[in-house]
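Dropping a structure here in structure tokens format, bear with me for questions.
Complex shown without one protein chain; remaining protein chains in place.
Note that the chains take the letters A, B and C in the order they are written out, and that residue 1 is the start of every chain.
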Amino acid sequence: MTTATQPLHRRLGMTDEEHESVLGLLGREPRPAELAMYSVMWSEHCSYKSSRAHLRRFPTEAPWVVVGPGENAGVVDLGDGWLAALRIESHNHPSFVEPYQGAATGVGGILRDVFTMGARPIALWDQIRFGPLDDARNRYLFNGVVSGIAGYGNAVGVPTVGGEIEFDPCYSGNPLVNVMCLGLLRREQLTLGTAGTPGTVAVLLGRATGRDGIGGASVLASASFDDESQEKRPSVQVGDPFEEKKLIEACLEMYESGLVAGVQDLGAAGLSCATSEPAGRAGVGLDVDLDAVHVRESGMTAPELLMSESQERMMAFVPSQNVDAVLAIAHRWEIDSAVVGTVRDGATLTVRHRGEIVAEVPAASLADDAPLYDRPMQRPDWIDDLQQTPARSIEDDPSDVLLRLLDDPAIGSTAWVHEQYDHMLFLNTVVGPGSDASLTRIRGTEKGLAVSTDGNGRLCHLDPRAGSARLVYEAALNVAVTGALPLAVVDNLNFGNPEKPEVMWQFRESVEGISEACDALGIPVIGGNVSFYNETEGVDIHPTPVVGLLGLADPMPGQPPRLDRAAEGMEIWEIGPAPTSNLAGSAAQRVIHEELRGRPTLPDPDAARQVIGLTSGLAHQVPVLHDVSDGGLATSVAEVCIASGIGATVDVDDPGYLFSEDPHRVIAMFHPGKVDLPAGMARRVGTMGGESLTLGGSPPIDLETLTSTHRDAIPRRMAG
Amino acid sequence: MKVTVEITRRPEIADPQGTTIQRALHDLGHNEVMSVRVDRVIHLEVEGEDPNRVQARVEEMCRQVLANPVLEDFTVAVSE
Amino acid sequence: MKVTVEITRRPEIADPQGTTIQRALHDLGHNEVMSVRVDRVIHLEVEGEDPNRVQARVEEMCRQVLANPVLEDFTVAVSE
Partner (left out) sequence: MRIAVVVFPGTNCEMDVAHAITSLGGDAELIWHRENDLSDFDGVVLPGGFAHGDYLRTGAIARFSPVMGEVERMAGDGKPVLGICNGFQILCEAGLLPGALIANRDLAFICRFVDLEVTDTDTVLTRSAELGQRIRIPLNSYEGNWVDPSNTGRVAMRYVDDPNGSQQGAAAVANAGGNVVGVMPHPERGIDELLGSGDGRALLEGFLDSLVPA
């Protein structure tokens, strides 16, 4: 059968069974606009049909959780009337198609998820992964994505204060672009995605609707309704940070004036989602008039209007007596607005277009009755082989190994990226990019918000459960370095094709690992995102869950530890469990042996808790704290040397120990006798000072070589 | 030879810049302006004898770097 | 009427974009490219009957806002 003769539901990416359920739900043949709505709302991206059953495993409760998973962003209580909203999202496929706009619209979308909650977005993070930079295509994607995040984030006026950069061949055909946003609000400003009570009016705010990204979220990227609209292919979405900036200010003013009952952003599934979800959540009906929608292209059909993913739009639900005030605020901020609907008794979503009813469905059914798949899972048969082949040990000279690691673009300086991002706006970035965790102060309080995001496809490939758990522990230790204690987690689960049982197994293991670690630390998962189908030509990416962890420092240390605060004569201490030499999944294994095998060291919940507690206390006393992660102990010390412009001597000879990435370890630097560390939990490994870095018996590396190798790792590759 | 490349945004792709400029022109009283689109022109000087060969080479450059095929179309004109 | 405005950068003003593109083209082996200059074209649709009047109006817009006299010259062409 050719595409043109396929039934409509298949052209929209729906299976025959899903079509049957719509028939059953409505008790009749669905109209085209109805099918369009179900197809986007029941897509993997919007309905989480393959993952929902597993996500229930996450611990989601804690006394400080104000809003858990299910809304646009998770919200936690920071005390004294302050709340924080956090959300993470992926834009992997759009960024592969068009890196600049894909990444830019990813930033736009995550911001809307946060200011929908009533919060002012105060910071952004990006977690980006590409194939190796010796390939021109990967350089093009990397450059485009970074410019897109910069272009949107800088102009919209929200600082990008951190993130992650990784390069691995598994991302060559499928880069990962995840973005995370943190918002801050006063409790009374909290706004939910609810339609309110009958009589409430739906006001569509922001950019005019066009044929952007129609069906972009559905499996079928290029659905067509008839031959005539065939040439009106869905087009790439273009972001407009200027419009979004005005939208943020207008919405915040509406919240402050208490004018709205609820707000929903228009992201994936556009108007279909922004009408059905709020009505469903509120248990009400909604009448929508598509002719009122302000459009940028003429002749759009009802399905097109309902599926369009035009950017920078918000739906506000406004009590009728406040409508004039809302329209006046929109006018003053110079954004367009249109009254497009009214909340009704009952539970039916009724959509009219050109005088006719084009859809009449139970509002809640679009979200609540979405299919739920229990996909088969199977432990991959290759994983035992991989784990049982021991990692090779390092024979090369440790100084050489360290220089090769510092020259690796995933370990070298991130300045080429983060200096393209405004990371200082709002005057609150106390610790910015290039550190373990960022630290954002809340002016007028003693509080600081510490955030770390962590992913590690290598570890998770070798052991998805332990690898995922280790991400949570690592992120928690990172925020402890700023004096904070962990509060909550969001996760972005980037996986391959869920129709493969091996991928589903990896996914389940990863959810389990994250859950176990969160349980052990007593912190909830307050939101997240799932990105499946990250595969090219049948090859899946490494399982790459990304964890974003929010910590609260209250009070914030007066002088938070920083990498550039080391001085001549300070002692170097390593805190954490007794060292091993395990290189499984490490950067050294990838860079030196170009292999990936062995069994990574399992996390130890007790040790994790102890080290995190000890570290967050030490942050109030010592000038330098730095966690041991990519590149191991040697790399951690080198990073302090580079930032502080001072050499060091490390009294460790074993290359395994120097480059192992075993969990729960952090280095501290301070003048002799300043701090007492508990015996058994800490060991002295060296001294800061001089003009070079000496690792055990290896030849010293002069500071200038160390610094330039690290600084040039990305720029020298991007220069072509 | 002088080569002029015009790179135009595909008509179906949103153009926030054009929309904003149009709004500004209206604010300034130029209400007769119905639409605005901003494109790029690249003027190249290229060594070569054969206009057809130069044309082909520049078209290749367009596909490689000058234009973004996802968002833009291009035309190449060789003169002299 | 359709109006095409070409805004060209004055020759004495640096053109970082042109320089960067030229370097990229050389890196790709297009060594025959001697110079690159990037300009902007603005396509307007303007209501009006009289091409001369439209031309004059758009020239005014150019002097006022579309071009910056410190950096740029402009040409206006009315068609249809």
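Just so we're on the same page, a residue touches a chain if its C-beta (ideal position, glycine included) is under 8 Å from a C-beta of that chain, and two chains touch if they have at least 3 such contacts.
All figures in this text were calculated on a predicted structure; none of them were measured in a lab.
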Given that one chain is not shown, what are the shown chains it touches?
A, B, C
Given that one chain is not shown, which residue among A:D126, A:E164 or A:D240 touches it?
A:D240
Write down which of A:E44, A:D422 or A:D491 is the residue touching the left-out chain.
A:D422
I'm checking contacts with the chain that's been left out. Which of A:L25, A:A53, A:A155 or A:A567 qualifies?
A:A155
Those residues of chain B that touch the unshown chain are 16-17, 20-21, 24, 27-28, 38
Name, in rising order, the residues on chain C that touch the hidden chain in the full complex.
10, 12-14, 16-17, 20, 65-66, 68, 70-71
Touching residues of chain A against the unshown chain: what are they?
147, 150-151, 154-157, 240-243, 245-246, 332-334, 415, 418-427, 429-430
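Please note the rule applied: only the chains that are shown with their structure count from here on.
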Could you state the distance in Å from the CA-based centre of chain A to that of chain B?
36
Chain C contact footprint on chain B (complex, rising order):
6, 21, 24-25, 28, 30, 32-48, 57, 61, 64-66
What residues on chain B touch chain A, complex-wise?
10, 12-16, 19-20, 23, 68, 70-71
Which of the residues in chain A end up touching chain B in this complex?
97-98, 101, 207, 210-212, 232-233, 235-240, 242-243, 296-297, 310-311, 334
